[in-house]
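Shown here: the complex without one of its protein chains, the others still in place.
This part shows chain A:
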Amino acid sequence: MRSHHLTALVVDDDTMVRMIHQRMLNSVGVENEAVQNGKEAIDIHHSGQTFDLILMDIDMPVMNGIEATKKLRSMGIHSIIAGVSARTIDENTQEFIEAGLDAYLEKPLNISKITSIIHKINKL
């Protein structure tokens, strides 16, 4: 599928994960950028950039995904924020969801999971 003009931000401290997620987004036509932690995600929004989709890792140095998600929502950012983590969805991820996620995706991501999120955005 092609996703014309959609944009995404990959937020993950792992270089390999950023590379994979960016390549997956590229393969479905989503323009994207990547940052290494929650603070950089906040900073890029302060610079004026916005994104249709944010893939947010949970465990990151400087600022984790929970804090970054709360901050982005308090800034009025209405992007689809999908939490992305190797943790299975359970009570430990509840705080992440309550921070303002629209979706939770368990790593590893694949094209199918990316596509389902894109469909969600396109339905809006």
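Following the convention adopted for this analysis, a residue touches a chain if its C-beta (ideal position, glycine included) is under 8 Å from a C-beta of that chain, and two chains touch if they have at least 3 such contacts; residues count from 1.
Note that in this section contacts and distances are computed from a predicted model.
J.: One chain isn't displayed here; going by UniProt, is it "G-protein gamma-like domain", "Glutathione S-transferase", "Histidine-containing phosphotransfer protein" or "Sorting nexin 2B"?
T.: The UniProt record for the chain left out of view names it "Histidine-containing phosphotransfer protein".
J.: Of the residues A:K70, A:K107 or A:K120, which one touches the chain left out of the display?
T.: Answering carefully, the residue with contact to the hidden chain is A:K107.
J.: List the residues of chain A that touch the chain left out of this view.
T.: Interface with the chain not displayed, on the chain A side: 14-17, 19-20, 23-24, 27, 86, 107-108, 110-111.
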